[in-house]
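Here the structure is laid out as structure tokens; the discussion comes afterwards.
Apart from one protein chain that is not included, each protein chain of the complex appears where it belongs.
Read from first to last, the chains carry the letters A and B; within each, the first residue is number 1.
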Amino acid sequence: MPTLTIDNKSITVPDGTNVLEAAQRLGIVIPHFCYHEALGAVGACRLCAMMFEEGPVKGLQMACMVTAQDGMQISTLHPEAQELRSHVIEWMMLNHPHDCPVCDEGGECQLQDMTIAGGHGRRRYAGKKRTWINQDLGPFVVQEMNRCIQCYRCVRTYQDYCGGDDFGVMGSRNRLFFGRFQPGKLESPFSGNLVDVCPTGVFTDKTFRFKTRYWDIEEAPAVCPHCSLGCTVIPGARYRELQRVRAGVNRQTNGFFICDRSRFGYGYANHRERIRQPNCQGAATSWREALEHLKERLGKVVNEYGPLSVAIVGSPRSSLECQALLREWTREHGYRPPLFEIDNRRDRTARILAAGLGKQARSMAEIADSDCLVMLGSDPLNEAPLLALAIRQAVRNGCHVTCLDPRAVKLPCAASHLPVQPEQLLPAINGLVANRFEEFERQDQLFLEGAAERLGRAERPVLVGGGDLLGPEGTEALLKAARSLNAGLFVTLGGPNSYGGALLSEDGPDSEEMIEAALEGEIKALFCIEADPLTEGPARSARALGQLELLVVCDHMVNRTARSADIFLPTTAPPEAAGTYINNEGRMLPFGGAYAPGLPLRDIGEGGHPPRTFSNITTGGEPRPAWAILATLLQRPLDFDSIHHGLESDPHFAGLGLLSPGGEGRRVTDAGMLPPAAQPEFPHSAPEGSLPLLVVEALFGTEPLSSLSPALEPVIPEAAVQLHPTTAARLGISDGETVSLRTELEHLRLTARTEAEMVPGLLVAYRLRGTPLELLPVGKITPCLLEKGGNDA
Amino acid sequence: MNDYPQILFKNRVVGETAFIDRFRANGGYQGLEKGLREMTPQEITATVKASGLRGRGGAGFPTGVKWSFFPADQPVEKFLVINGDEMEPGTYKDRQLLLADPHQLIEGVILSAFALQVSHAYIFIRYAYEECSRNLEQAIAEAKEAGYLGRDILGTGWDLEIHLHRSAGRYILGEETAQLNGIEGVRPNPRSKPPFPAAKGLWGKPTNVNNIETIACIPHIITGGPGWFINLGITQGGVGTKLFGLSGHLNRTECFELPVGIPLREVVETFGGGVRNGKGFKACLPGGASTPFLTAQHLDTPMDFEPLEQLDSRFGTAGVTVFDETTCMVGATLNLIRFFARESCGWCTPCRDGLSFVQWILEEIEAGRGNRDQIAMLKDQKKNITGRSFCALAEGAMGPLDGLLRHFEQELEDHVKLGRCPFGD
Partner (left out) sequence: METVNQTTGKDVLLPDDTIEAFRAKAADTPHPRELIVDLLRAIQDHHGWVPDAGIELAAQTLGLSPLQLEEIATFYDKIYRQPVGRKVIHLCDSICCWTTGGEQVAELLRDKLGIGFGETTPDGVFTLLPTCCLGACGDAPAMMIGLTTYGRLTAEKIDTILREIRQQID
């Protein structure tokens, strides 16, 4: 821990800290471009010059390239340092266009800031500037190469950090082009990070282009709602329109970056079909009437059938505040205990994880620091993209990654992949503990023994699981394995707040039990809070819902269940209200609302007029946070802070009140409870000649919110069924052919895609929203018949 | 005419290449036999260190000292790289060596590789030297055939393979760490030092980089002994012989092997045959394009590292480019700066953009559009580029500018005053 002095202020920093970082810790910000905390120091821009006056290093040095040492005395204000910095800025500005007035970066441009900070105000160079022809980089990122100052941050982010190989730097000297070999979409799922890391306006967000100046945007740190990892994001809105999302910094979760689903999947909040007014039986009404109507109908049901005829389905999309009030509400009225996930498999998986994770919990930062990762049923790029980046960083530091999965798992780094059948995951996990793999073929045994051996040798091993494929049994086995191997555990879950729901569910009933009760006619009123049982629940849900006398839906998106609601109450979308999520490692992450809901002005502006009636409600501003609806029903004051702080009365959430949005969060203190014993599943006799179909998540097109975003339309994958070439050959099917796929309930036509790296004998399909595939449960095997053609569909 | 001992050019017959027969007939591979049969690797390094040999690639770092930092005794994969990029204007000595006598280099490579205990050596040859590459290919094949290369060389149990890397242009590949990137096939930007190549070089493994001429000296040092080698130099502290490539306004622009320490005047007048067309001597680059100009007042300086450093110039590669009295030194400097700006790798700002800025200022002045402020700007650019860039390329570029400002500021003033180049044609 060296102690050094910068501008007469003394500081002690951890070993290995560079002097630029040490200065930043002192609050001294020296202009710099090429240094970035996530990317490290490379000493290319030559801007961070400081004068080393006394100590082991002397003279003018690039602070980012010097490791802090004891006894250093450094001046950032030395005239020579300032002089060099102003020259570097002048050099960088030689070719920079004066297009700030039309540049999207204006106002949040580091080059603008550094130009001022560097003292460069007058252009002395009057020669020609070099200019470029820009490339079309696809739907997300705009390139304006003339603005480039060659800091190399983009390529270091794209290639080194994110592992992309289709974007880089070409040319040499002062003719450097940062782009692709040919124009075209950036292939990396992390391409949007170029927008954040580029210090000037070369790479900007295409979906945000020309919409708003930085100082006009409403922003607040938030937590990404599109998977369970809890990445910090900063949504930004103007004129009631969510206009962009950029990465926030959380060194424990996402670090500095986010995935393109998170960044460009925000359109759901502005969705044109979003219902922004309460309605009863499809007719718009006021909140007061809707709530009165609700009380009246609910009262009738309770009077007639008793409180146990009321059931509640919450969701992993809801904030912890909402979930907690939901539980309180059911308790107060004696309704059935709430469910926080209608998908039984996901529900039980989350509860088992929350009950057992304990000390085995690891963060993404710890994954990046691991020396041995074994992945089981986890496909990060499709299920939890930032996890793939954490794994890549581990690999860059020498970690070995083993991946057991039926799918052709693609990672942005090296990994040894063994394709296994879904039902082989469990024996593989148990085998890792016992180091016995009898059930596997000889070749696979060797592979698995190697993995076990590496796990045994590792200092910081982590088992990485995909909750969807592992399911409750797999997750339970993995928990045991982690404990007995003394390894860390990281299991991805279904939604942003699955963990919170799991803790609050305690040992309450699962959705099987609820659906059965509904089918038996025991349930007469159902509340769905940001949940869509008709899509996410089992096929029997439709029949179960048909038996109801009252269906109430509170949501911000339109979905199957919302469409058939008797009473619909509009809720705010995640960036529109404050709340808390607990990510898949049990980390409590509060967020603030970035803006108040309302109909985007650009939608109203289209020829029409805002309503002329005077009202103190913003047009389209009716949606309320789900917690607020529940607080109203509970007759509690509509005070978010008191509800948020009140959560601390539950010992799980101790310390929550000390956390602030945008911070690192902290893990919950207590374990959850195990769900009740599962109902034995009826062995479904698979029809003759059927094949197992595994439906899984994809990066784009399957997550419920982002799938509603128009910006993602161009990247949603085709509806396809993947199968191993040998399986295809056996069925006489070739790649690209249209096939007919028949399950018990659905009949689909899909494109067949052969995939040599997946396990033979299995069919894999993405659960694409808006297609019949979305009705198939994720992670579970559905028997189906596959035929050529499919013209009869 | 050249009565000085010819060591490196011993076998040189202009227009011919000595292959293995002639090389061996003239005593070739005796140093190798001696080194491998009679000496330990440590002894070879010690001998090289004792000889005081300094790197011939431009920086002049003592070779034996560099070798002694190399983890020769560590049982890890390690490499030797021979730098034959030779793209600094005014430098063409390595080419002469390879055209005349490729086995001399091969023998040096084998001895050096043995001293450093590496089993893979890479010879890096610039694009324009295809003939040299072919000579080397033939020499490598012959050496293999003769049992000097391959497995268990001369029964030592030690193996060596020599790889030839043909480059595809760009001066920056001469910089040793950029060269390592070039061989690896990644973008040839220089790497930051530390870690030095001796710790982390090719593919992260310990690597020693030396110039072709440096390595060619090794067999001679082993056969002749350090004392003999030291005595070849004629100044106090001057060691060995050096290949001088003469160019510019001289009557004879050839490459000569001359003792280190020979006065510049002798190089120019005796070997260069004096300035062409009876003109007067105005200036010269003493050691390649990156070394500050010397003027007529410096003609009696011994051509050696220290004496030239005392004049704020450098011995560099001993490529002496002479300018006669009619040369516009602003134009000459502009030409040099243009070279460096064009050859910048583009990694760091002072070089990539600073050099183009300097180029532009010089263009303005040379074209008669310049003003006094711009002369001041040149000084302040020089101050802020020198020592501030990532590698030594930009620093080298400031060499001639520094010479211009120190010795020929008047010419800059004249351009500004006249509004045109006073030497204009």
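The rule we apply is simple: a residue touches a chain if its C-beta (ideal position, glycine included) is under 8 Å from a C-beta of that chain, and two chains touch if they have at least 3 such contacts.
If you're wondering where the values come from, they're calculated on a predicted model, not measured in any experiment.
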{"item": "Where the missing chain makes contact, among the chains that are shown", "value": "A, B"}
{"item": "Residue among B:Gly182, B:Gly224, B:Pro302 or B:Gly316 touching the omitted chain", "value": "B:Gly182"}
{"item": "Residue in contact with the excluded chain [from B:Ser112, B:Thr177, B:Thr241 or B:Thr321]", "value": "B:Thr321"}
{"item": "Interface residues of chain A (partner: the chain not displayed)", "value": "165-172, 177, 180-182"}
{"item": "Chain B residues that touch the omitted chain in the full complex", "value": "86-92, 94-95, 126-130, 165-171, 182-188, 203, 245-249, 253-255, 285, 289, 319, 321, 323, 327, 331-332, 335-336, 338-339, 342-343, 345"}
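Note that in this section only the chains that are shown with their structure count from here on.
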{"item": "Intercentroid distance (Cα basis), chain B paired with chain A, Å", "value": "55"}
{"item": "Chain B residues within the chain A interface of the complex", "value": "170, 172, 187, 192, 341-350, 352-354, 356-357, 360, 363, 377, 380-381, 384, 387-390"}
{"item": "Complex contacts: residues of chain A adjacent to chain B", "value": "42-47, 49, 60, 65, 83-84, 87-88, 90-92, 94-95, 124-125, 127, 150, 152, 169, 171-176"}
